[in-house]
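Every protein chain but one is kept in place in this view of the complex.
Entry: chain A
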């Protein structure tokens, strides 16, 4: 199941505990990597259109911590933090992620950067410890993998208007 975005970002659910995002960028990977690991740069994109990123702390070494805080438009701030588990410069970052509003649900994020012809494919695999965690992460009552249902939706949802 692939949800097509305006700029070809895809979000898939490869397993019951996983969320996978893939996106291609018109830039070499050392720059994408830099944008991912430089606090001032992270502050500029990580808030999406949801709010302002007020904190972006990055201690980029194995065992080092990171913490991002965002103030959503009109809402109370939300914080995320984690620890780096594996770092291969310009290639791969593995880190834990905890949403501070739900401190028991720790996810493991694997970010990979692959370059081809000056373009970079970025993948972010979010691995939760349980389906319940993944689903709680997105605040829903869903209890199990829904890949097949989503495959189905790909066929039918488009026509719903």
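Here, a contact is a pair of C-beta atoms (placed from the backbone, for glycine too) under 8 Å apart; a residue touches a chain by one contact, two chains touch by 3 or more; residues count from 1.
The rule we apply is simple: contacts and distances are computed from a predicted model.
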Record lookup, UniProt, unshown chain, options "Pyruvate dehydrogenase E1 component beta subunit", "Transcriptional regulator", "Zinc-finger protein" or "2-oxoglutarate oxidoreductase subunit KorA" -> protein name "Transcriptional regulator"
Which one, A:32, A:58 or A:107, makes contact with the chain that was left out?
A:32
In terms of residues, what is the contact footprint of the unshown chain on chain A?
3, 5-7, 9, 11, 13, 19, 21, 23, 25-28, 30-32, 34-35, 38, 40-41, 43-50, 124, 132, 135-136, 138, 140-146, 148-153, 155-157, 159-160
